[in-house]
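Entry: subunit A
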Amino acid sequence: MTEKTRLATVWLGGCSGCHMSFLDMDEFLFDLADRVDVVYSPLADIKEFPDGVDLTLVEGAVANDDNLELARLLRARSTTVVSFGDCAVTGNVTAMRNPLGDPQAILRRVYVDKVDRDGAIPDDRPVVPALLPRVLPLHQVIDVDVYLPGCPPPAARIRDAVVGILDGTLPRERGEGIRFG
Partner candidate 1 sequence: MAEALHPSGDDRFAVLDKHLKRTHHAQDQLIETLHVAQEVFGYLSDDILMYVARALLLPPSMVLGVATFYHLFNFEAQGEHACSVCTGTACFVKGADAIVAAVRDGYAVAPGATSEDGFLTLRTARCLGSCGLAPVVVIDGNVAGHQDARSTLELIRAQARIPEEVN
Partner candidate 2 sequence: MPEVRRSIAITIDDTEIDAYEGESILQAARRFGIKIPSMCYLEGLSVWGACRICVVEVAGQHQPRPACATLVVEDMEVRTNTARLQSHRRTILELLFAEGNHVCAVCVSNGNCELQDRAVEAGMDHVRFDYRNPLRPVDATHPKYVFDPNRCIVCTRCVRVCDEIEGAHVWDVASRGHQAHLVTELGQPWGRSSSCTWCGKCVASCPTGALFYQGSAVGESVHAPDLVARLVAARRDHEWFPPVESPTSPNEQNGDDR
């Protein structure tokens, strides 16, 4: 029996919906478990992104300095990186703050102006990471190998992509498999 693939899933600036959709693969998860070891994931209690990861699914856009640091780290430690879901691929909902410009102004509006009293912008570093000036799709920060759009990508689409990557048979033309939204 060949060695299992080391799989990581990462949650950056997103709603975790892509991970929910991942879990929606239901019984296929058992088949997958035969082929992969989950070495890092919000679904598992692992603190440090490990070395030598074969395949990493990244949900979410790069919205703060924590996201940025983790994105660079996972790229350095992964063979194949997948932009997992619309937020990672396009910025999507997470990036909807971009047109409004300076994130400080947005934070002030949310945490100070709209608060009845004693409002303050949370800035307890490093517990609360600083927002980047603009939310970026993952591939503008690190090299990405496979794009898996969808908000969230339907479970069947995730399965096809993961199996395709594991088998090395992911087709170039993926038809509806790349529809945004």
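Inclusion criterion for the candidates: all candidates are chains of the complex that A comes from, given by their letters.
Note that a residue touches a chain if its C-beta (ideal position, glycine included) is under 8 Å from a C-beta of that chain, and two chains touch if they have at least 3 such contacts; residues count from 1.
All values derive from a computational prediction rather than experimental measurement.
Visitor: Would you mind pointing out which option among 1 or 2 touches subunit A in this complex?
Guide: In this complex, the candidate that touches subunit A is number 2.
Visitor: Can you tell me which positions in subunit A touch candidate 2 when the two form their complex?
Guide: 83, 86, 89-93, 95-96, 98-101, 134, 137, 139-140, 144, 147, 149, 151, 172-176, 178-181
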